[in-house]
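Removed: one protein chain of the complex. Kept in place: all other protein chains.
So that you can tell them apart, the chains are marked A, B and C in the order they are listed, and the count of residues begins at 1 in each.
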Amino acid sequence: MKTVLMAAFEPFEGELVNASWEAVSQLHERMICGAHVVAKQLPCVFGESLQVLNDAMDELEPELVIVVGQANGRPNITVERVAINIDDARIPDNAGRQPIDERIVADGPAAYFATLPIKAIVEGIREADIPAAVSQTAGTFVCNHVLYGLLHRQAQQGGRGGFIHVPYLPQQAVRHPGAASMPLQTVVLALEMALSIALTVEEDKKLEGGATQ
Amino acid sequence: MKTVLMAAFEPFEGELVNASWEAVSQLHERMICGAHVVAKQLPCVFGESLQVLNDAMDELEPELVIVVGQANGRPNITVERVAINIDDARIPDNAGRQPIDERIVADGPAAYFATLPIKAIVEGIREADIPAAVSQTAGTFVCNHVLYGLLHRQAQQGGRGGFIHVPYLPQQAVRHPGAASMPLQTVVLALEMALSIALTVEEDKKLEGGATQ
Amino acid sequence: MKTVLMAAFEPFEGELVNASWEAVSQLHERMICGAHVVAKQLPCVFGESLQVLNDAMDELEPELVIVVGQANGRPNITVERVAINIDDARIPDNAGRQPIDERIVADGPAAYFATLPIKAIVEGIREADIPAAVSQTAGTFVCNHVLYGLLHRQAQQGGRGGFIHVPYLPQQAVRHPGAASMPLQTVVLALEMALSIALTVEEDKKLEGGATQ
Partner (left out) sequence: MKTVLMAAFEPFEGELVNASWEAVSQLHERMICGAHVVAKQLPCVFGESLQVLNDAMDELEPELVIVVGQANGRPNITVERVAINIDDARIPDNAGRQPIDERIVADGPAAYFATLPIKAIVEGIREADIPAAVSQTAGTFVCNHVLYGLLHRQAQQGGRGGFIHVPYLPQQAVRHPGAASMPLQTVVLALEMALSIALTVEEDKKLEGGATQ
């Protein structure tokens, strides 16, 4: 039986919850397209987050790994295209560390592309009437750090991997005037669709999803 | 038995649906706090919209009238504070008319404040974990036109009235990249709460809801 | 000789300068279209700001009064259409007062329209390649407070009045990541044009400048 690892983050920047974990934890032990989903919470800490992810990968040997993070203020589900080899923290992580312009892997390449069918996932989610888009940057904080580390490992050991950012939940947006949000069940549904497309679509679709700048 | 009139708009600007009517039509014939809710669709046309609203008010003699409109791109429920005595159309209405700087009521005052407990409504919706805020302008298009006309009539004949703007529905936002949205059932819930608060709160609460600019 | 009073504000919300005063102070004692310009700084304080403005109007008996304020984050010159009879402070003013939903004039009307040719001013500024627009709300803070008080007085005593919001200066935007700004000399030029148009255009132009929401 195939195993899928879904990882998401603990709260950060003073929030009480992290939308990504609220959603991903609902998928724990679910069967999707014949695969067994295991959910794992990651600390929002450089280094440690990757260690927890690597330990879970050692244990589960998943064929597919999707990491989910919270993108404060974004109104839609965004599927990340690429991770870059740099830690550059605008704010301290949950352990108080704030690396500036440090390589994630000292001799690693500048970037890895996600190995998910990102256009097919965006199209599938949108066809379910849930706003979604490709994102051209996962930032330079812990989200990008984990995605780069994941793709670096999979480049050597095989397996598919990627990252999906989700909006604030409504109860978070209430405390951030003017911020967009998405209800938990909508996010869960979008992640289920992403999983099932990632498990069944071999080659990505040629669909528009670029940015002029 | 008390009657409440809830009015909302037909689609405009090329949309197939109008989020306001999708939500308000679900409240038709509902009983809320002992009041009978009647939903009415308004054309998105200067003049005609007010005529349809006035006819419904003649027929129903409602104690409370809440008009609901769609605010493209806004991420939250916004309760309007004021309507101003001006029609100034950025785009043509659904009948192709585009008035520029015309008074809605030739000798009417410059503005009317909504007579709903707007702060209490915003607080109540937010306590239900739905993002909401006071809005200081209803624009100068058909939404403001209807609110001004409603409040002008109620200033003479009595009754309470106001206006609530709602976001795109998710299926609309899918076609407007980057636009925020709110699911239909969340919008319906917010409007139910607005109605029940408007029906039961006599004096508005002193709660922060201003804007510096 | 005609006298024009231009008022602008002291810094607020922790800023070291206020873009409005930086610009308006450069117009002090200038002659524009045969009128003598007097610049006056107002405290960013409810009540006191209007007292300083009223004292200056008593002394100068200006035919035209334009108040200028800083609109944090806006990218363009905005000419205000209307002031509403409400103080509702999101943040404390410079004297620590934070009125919530209080009338500016107890028995005053809900609003006054600015008596400047706002469309002609916006058009003139834009023809000089400076981004400008009509604004449908001056907020509910000290800017709206002063504009309402000014228009209330002029409604009784005559004279024309209005309000123009200006962006951050670049040196302010540097400390507000992602905020738009406009150089001082561009703002000064826009205000000169606004003054000359206000002094020479009797009837406003019928130009599009509305908002749908």
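Following the convention adopted for this analysis, contacts are C-beta pairs under 8 Å (C-beta built on N, C-alpha and C of every residue); 3 or more make two chains touch, one makes a residue touch a chain.
Note that the coordinates shown come from a computational prediction; the quantities given were computed from them, not determined experimentally.
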Partner chains on view for the chain not depicted: A, C
From A:Glu15, A:Glu63, A:Asp88 or A:Glu123, residue that would touch the chain that is not displayed: A:Asp88
Selected from C:Leu60, C:Ile100 or C:Ile130 as touching the chain missing from the view: C:Ile130
Omitted-chain contact residue, chosen from A:Lys40, A:Arg74 or A:Arg160: A:Arg74
Chain A, residues in touch with the chain not shown (by the definition above): 13, 69, 71-72, 74, 81-82, 84, 86-91, 98, 100-101, 109-113, 119, 134, 136-141, 143, 165, 204, 206-213
Contacts of chain C with the absent chain, listed as residue ranges: 75-76, 126, 129-133, 169-171, 173-174, 177-181, 183, 186
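Everything that follows uses one rule, which is that only the chains that are shown with their structure count from here on.
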Graph class of chain-chain contacts, one of line, ring, star, complete, other: line
Furthest chain, CA centroid comparison against chain A: C
Whole-Å gap between the CA centroids of chain A and chain B: 38
Inter-centroid spacing, chain C versus chain B (mean Cα positions, whole Å): 30
Junction residues of chain A - those touching two or more other chains: none
